[in-house]
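Have a look at the structure below before the remarks.
All protein chains but one are shown at their positions in the complex.
Which chain is which? They are A, B, C, D, E, F, G, H and I, in the order written, and residues in each are numbered from 1.
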Amino acid sequence: MEFLVRMDIEFPPELTSDEMGELYAAEAAQAKVLATEGTLVRLWRIPGRRSNWGLWRAEDATSLHEALTSLPLWKYMDVEVSAMARHPNDPGVEQR
Amino acid sequence: MEFLVRMDIEFPPELTSDEMGELYAAEAAQAKVLATEGTLVRLWRIPGRRSNWGLWRAEDATSLHEALTSLPLWKYMDVEVSAMARHPNDPGVEQR
Amino acid sequence: MEFLVRMDIEFPPELTSDEMGELYAAEAAQAKVLATEGTLVRLWRIPGRRSNWGLWRAEDATSLHEALTSLPLWKYMDVEVSAMARHPNDPGVEQR
Amino acid sequence: MEFLVRMDIEFPPELTSDEMGELYAAEAAQAKVLATEGTLVRLWRIPGRRSNWGLWRAEDATSLHEALTSLPLWKYMDVEVSAMARHPNDPGVEQR
Amino acid sequence: MEFLVRMDIEFPPELTSDEMGELYAAEAAQAKVLATEGTLVRLWRIPGRRSNWGLWRAEDATSLHEALTSLPLWKYMDVEVSAMARHPNDPGVEQR
Amino acid sequence: MEFLVRMDIEFPPELTSDEMGELYAAEAAQAKVLATEGTLVRLWRIPGRRSNWGLWRAEDATSLHEALTSLPLWKYMDVEVSAMARHPNDPGVEQR
Amino acid sequence: MEFLVRMDIEFPPELTSDEMGELYAAEAAQAKVLATEGTLVRLWRIPGRRSNWGLWRAEDATSLHEALTSLPLWKYMDVEVSAMARHPNDPGVEQR
Amino acid sequence: MEFLVRMDIEFPPELTSDEMGELYAAEAAQAKVLATEGTLVRLWRIPGRRSNWGLWRAEDATSLHEALTSLPLWKYMDVEVSAMARHPNDPGVEQR
Amino acid sequence: MEFLVRMDIEFPPELTSDEMGELYAAEAAQAKVLATEGTLVRLWRIPGRRSNWGLWRAEDATSLHEALTSLPLWKYMDVEVSAMARHPNDPGVEQR
Partner (left out) sequence: MEFLVRMDIEFPPELTSDEMGELYAAEAAQAKVLATEGTLVRLWRIPGRRSNWGLWRAEDATSLHEALTSLPLWKYMDVEVSAMARHPNDPGVEQR
């Protein structure tokens, strides 16, 4: 099942640049893990913001929740999940 | 450049089932054209609604507008376009 | 998988009381079918409105969409679907 | 009388992981008490968030308020209560 | 149990002044019935609008729904119901 | 003149339980004063929240403002005031 | 007592230019009456819209409602009334 | 040119009563200056809140911005400005 | 003075393609007039919609209102005007 997920990140003011750098590195590593296992499919940055839209694949909302909360930045995120249904006109998995 | 696009369709009450059927067939045909040329990449139905989210690719907002307005259902749609930037953690084009 | 679904019904002004009565009867019959197959689990009326909240069970958003659009009143509804994850403190299936 | 209740939890930044752990344990214990007495009927996690929807049963809004404020996490919650009426198409108490 | 209820009335454009007059007369009569039985306690007009706030008393949301839908104007109304709990500082039933 | 007033209380995180207790006691005392002089007519708790709806009576918005700001909790409140007009179907002052 | 009032006018599509012209003339005449009696104090057009903000003076919300509903355009308006209190820094009645 | 301006004041929690008192005195003094030069025309308190609506006169939005930011409380304010056009039914400058 | 203006066009369903074509031609002609006199400075289409953002220049909100209402499509538009102030970092009039 596919989900569209919007994430808005808000850091507490006391976080240092170093701590942010470490968090971003850990986030990238965990995103790679989730991409490899096929849970994180696509990720787009919303321009001008610490926000993104992502396409995620999971068996159900419970396993999606586990994937999302495995992200090191999760506790600084506001997350909105929308469950997607198949559309008859969907071109399907893309081939560029 | 990639765009996330949300479409909400609202039909005028006087449209007959036959007219709707023809519109949907024409829509499917044009969606296929746009998919073949690489403009329409993915399309998801929002469950319970005559609405969808789509992933679109176009050189800029002007050519995206042309693609969107080429859809037979466009005049019954409310459309919201969001321009996406590349995210460093994006797994990229999917291979299932 | 479980979903919370909110439905708001709006009838076109030209619908007669008789047509409404028939629609409601057909709706009740189809709701019974969906309840028997375990898709429609609970249904609550929002007081003062032609609206309801429902608890639905379906394999994924695609089969939920099929169930929702099988309702005779669907074309007069505005529907919002929220996919639910399991909560560790959920008492589970109720026994009164 | 049944109520649908949405809870959004927001922790103050200074709360330690240990304090959170204790709060969650206390919350689970109190949820069990409320479930046993039949006040908390179902609880669903909203995926990606520290939020939940719940189905609650109470004699009236005053006793519901007492149940909700008995939760150890209550003071960190934003809570929205909706009173539900019986719907003629409700399948009723579920039997799986 | 007490409820605060907001009603916004919107008439279809084709309703004549005579039909409106009859509806308002029937509405006043039914409001009197509901007041006499103690269901409708107070009613305030929102200035400048065909809208009102009311204080209602009913055993639960189901009987409130019955009272609200007994109003001749109900089918032209958008209604929002909020269940109220007892407040320790409430002066209680008023005596002027 | 009558006013419907909604209050949402938000305490700063550093407030101790003792300070809160004192504030609530002072609030109850001042609410009694305002009730005695006929300014505070009814007060309902919004279930699950530190919020209330109230029915207030004052000569005009200026004297209502004075009454509201005399409350010890006022500086922690977000307050929304709605001026009410007389409704022809109002049952008037209640007698239980 | 003073009120800030926002009006948004929406005409039904079937209204002819002539009917609109007559309505506007009647509106101007009634606005003059209300200005002369001191109820309508100031009126500003919201640029680009059939909308206005006005400063009104009335004994209470009930007499304001009577003034507003005396306007020939009232039945095509959406009206929002805000009761104003005296501000200590108000320069008071203007002298240009 | 005339502008309607809404201001919502929010003080940081660490501000002492004395500092607030000084700020309010300085605000009153500067409001008087702006009133004398004809920039601040009217000011109304929104009952129950640290908020106000004001009628301002300035050559354009740039000089209005200068006037608004000259207020000692400006840095604690959220300000919304609406440019007003002349309305043909405006009674004009008031004479009480 | 400069204004940012957003326009959303909604056509009544009974408008024929021919009537729309004539309206668009008349709109283009009047837009040219307003551009020549320096009132309409820039116009951008919001992709996927019958909507636009524009940069307008006018002496004040009253003359802007006259310019906007001179557009043949005005009666089908919902228009939102925002008055702009000069920004110290504005690169000023563009030279490409």
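Going forward, a residue touches a chain if its C-beta (ideal position, glycine included) is under 8 Å from a C-beta of that chain, and two chains touch if they have at least 3 such contacts.
All values derive from a computational prediction rather than experimental measurement.
The residue from H:23, H:41, H:64 or H:85 that touches the chain not shown here is H:64. Listed for chain A, the residues touching the missing chain in the whole complex are 13, 45-49. Residues of chain B that touch the chain left out of view are 1, 3, 60-62, 64-65, 81, 83-86.
Touching the omitted chain from chain I are residues 2, 4, 27-28, 31-32, 35, 38, 40-47, 52-53, 55, 82-96.
The rule we apply is simple: only the chains that are shown with their structure count from here on.
Inter-chain centre distance (chain A to chain B, centres taken as mean C-alpha positions): 22 Å. In chain H, the positions touching at least two other chains are 45-47, 83-86.
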